[in-house]
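The structure appears below as C-alpha cells.
Presenting chain A:
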Amino acid sequence: MTWDTLVTNSPTFILGIPLLFAFLTALSGRFSKKIGDTLFFIALIATAFFVSLMSYEVLTGESWFYVFGAEQPSPENIRSFFRITFAADGFAVLATITIMITAVAAGIYSYGFMKFETGLNKFYTLFLLTLAGVNGMVLTGDLFNLFVWFEVTSVASCALVAFKNYRGESVEAALKYMILSTVGGLVILFSIGLLYGQHGVLNYALLREGITGSFIDKLALGLVMVILAMKASSVPMHMWAPDAYGEAPGSVTPFIAITSLGSLFVLFRLLFSVFSLTVVSGSILIILGTLSMIIGVSMALVQSDLKRLIAYLSVSQVGYMMMAVGVGLATLNTGDYDSFGELAMQGGLFHMINDGVYKALLFLSAVAVVHVTDIRSLNDLGGLAHKMPYVTFFFLLGALSIAGIPPLSGFSSKLLIYKSVYLYSPILAIVALVVSIITLAIIGKAFFNAFLGPDQGLVKRRVSKTMLLGMGILTVALVLFTLFPNIVVTEVVTPAIDALTETFEGVIP
Partner candidate 1 sequence: MNFVLDWGIKFVLVLLISLIGIFLGLLYKGFDRKITAMMQSRIGPPLRQPFRDVKKLFMKETIIPDYAVPWLFNYAPIFALLPSLVALAYLPLGPFGPLMDGYGDLILLLYLLAIPAVAMAIGGLASGSPYATVGAQRELVLMMSYELPLAIAAVTLAYNYETFSVGVISSEPVWSTVGAMGFVGFALVLATLLAVMPGELSKVPFDQAEAETELAGGLFVEYSGRNLALFYIAEAVKMIFVGALLIALFFPYQLSTLIDPWISLGGPTIPLLEMGLWAMIADVAFFLVKLLVIIYVGVSVIRVAFARFQINKASYFYWVPMTIIGLLGTLLVVLERTGL
Partner candidate 2 sequence: MDLSKTFDKALWVFHMNSGSCNACDIEIVAAITPRYDAERFGIKLVGSPRHADVLLFTGPVTTKMKDRVLRVYEQTPNPKVVLIIGNCGDTTGVFFDSYAIEGPIDTLLPEDAHIIYVNGCPVRPENIINGVKEAWIYLEKLRGDDK
Partner candidate 3 sequence: MPTQTIYTLIKQLFTKKATNPFPVKYTPENMHDAAELIEKDELEINPPVDVPPNFRGKLKYDIESCIGCQLCVKVCPSQALVFKEDNTVRHYVNRCTFCGQCVDICPTDSFEFTDEFLMAGPEKLYEDLVLNP
Partner candidate 4 sequence: MNYELPLSVEEVENYFKEKLEDDVNDFKTEEIKKGLKETGIELIWFTVKRERFRDAVKALAELQTPHLSVASGSDMGENIELIYHFQINYGYPGKEISINMKVHLPKEDLNIPSITDIVPGALTTEREKQEFLGVNVTNIPDSRRLWLEDDFPKDKYPWRWDHEGMEEMSKYVHSEDDETFDKPIAKYPRKKEIEKKKNRQDTMEEEKKKEDGEPDE
C-alpha cells in the first residue's frame, strides 16, 4: 500500500474505519472496558487522520471522485451500472473537517463524561456509526447512497438520544426524533423514487443534466428540501431540535448538532450541484433563513433551560447560513454574484464551520454545568464561576463567538454576511445585525445566571480532565479560526464554494 493509495482511498477509510470499529467496540463489550476505550480512540484518531489526508490532498491538489463498483462508466451503460460515488472535493473537505473537529472533541469529552455509565461500548458503537453516517452523507455523490447514510445517521443518533433510557424524557425525545427521522427517510426514499422514475439515474451529476424543472422534479426537490431543512432544524420544522438537544446524553449533544449541520451541508450540495437554479430560487432559502433567525432567537429569549436555550440559538445561527447561502444562490450566474453573492457564500460557509465549533463548545460547557450541578434551569443556577473557572472561560468564549463579538471567529463570518447581504436587501442586514445583538444579550444573561453571582455551593462533582481537554480542542480550533480567518476563507471555504458552483460541470464521474 503506497501513500498514494492511501490518499486516493481516504474516503473509504473515513467511512470504513468508524463502521469497522463500531462493530469491534460492540464486540469488545464482552471483554474489557479498556479495550473498548482503546478501540474507540483508535477509530477517532484514524478517521481524523484520513480526513486530514483527504483535505490536504484536495486543498493542495485536485479534487477527485472515488468510485466503488464499475470503473469507467460510459454514456451507454451508465444506467445499469452499480456504482457508489464519493466526491472528495472542497465542499466535502469543509464538511468533514467541521464534523471531525466536533467528533474528536465530543469523543474525548464523552470519555470523561460517561466514565460511570454502563454499556459504554454500546455508546461507542452508536457514536462511531453516527460519525460514519454523517460523513457518508456529506461525501456521497449519489442520491440513494445519501438515503442509506441518512438512515444510518438517523438510527444511530436516535439510539444515542435514547441512550440514557432509564429516563422517561429521553425515551420520549428519542421517540419524537425517531418518528421524524423515519418519516424523513421515507419521504426521501419517495422522492428518490420520483426522480429515478423520471430520469433513471441517481448520481448527482447525471441527475443535474436530466433535471428540467418539471412538476415532479419540483415536488421531489421540495420534499427533499423539507426533510433536510427539518434535520437541519430550520424553522418551521425546528420543534424537535430542543427536545433532542435537551435530552441526549450530554456529550453527544453537539454531535446531534453536527448531524443537523451535516444535513445542511447536504442540502446546500443538492441545491447547488443537483437542482441548481433550474428549479429553485434562493429566496426560499433566504426566507427560511430569516425566519429561523428571528424565531430561533425569540424562542431563546424565553428559555430557562440552558441546553434548550443554546438549541434555540443554534436554530437562529442556522438561519444565518441559510440566508447567506440563499443570497449566494439567488445571485448565482448574475453579475451580482461577483459583487456580493460570492462574499455571502463565503460568509455562510465560513459561518458553518465556525458554528460547528462554537456551538459544540457551548453545548459541551453547558453539559458540563448540568453534569456538575444536576440542575438544568438557569433560574436555579448561579455562581459557578467561582468553582469552575475553566468551564466559565470556555462558555464565555463560545458565547462571545456565537454573538459575533469582534475579533472572535463568529464575528469574521458574520461580518462577511453583513457586508454582502445588505446589497441584496438592506432589511436582511438589519435583521442579521439585530438578531446578533439580541443573541448577545440572551447569552450574556444566560452566562450571568449560570456563572456569576455569589457562590451557591451547587458544584457537586468535578469536571474531569478529559472533559476539559475536549473543550480545549474546540477552543484551540476557535482561536485558530479567530486568528487566521483569512487563511480559512481562502484555503478552505473558497474551494468549497468552487466545488459547489463548478463541480460536475461536464464531468461524468
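Quick note on the criterion: a residue touches a chain if its C-beta (ideal position, glycine included) is under 8 Å from a C-beta of that chain, and two chains touch if they have at least 3 such contacts; residues count from 1.
Regarding selection, all candidates are chains of the complex that A comes from, given by their letters.
Values in this document were obtained by computation on a predicted structure and should not be read as measured data.
Student: Candidates 1, 2, 3 or 4: which touches chain A in this complex?
Tutor: Candidate touching chain A in this assembly: 1.
Student: What does chain A use to touch candidate 1 in their complex?
Tutor: Residue positions touching the partner: 383, 385-386, 389, 392, 404-406, 411, 415, 418-419, 422-423, 426, 429-430, 433-434, 437-438, 440-441, 444-445, 447-448, 451-455.
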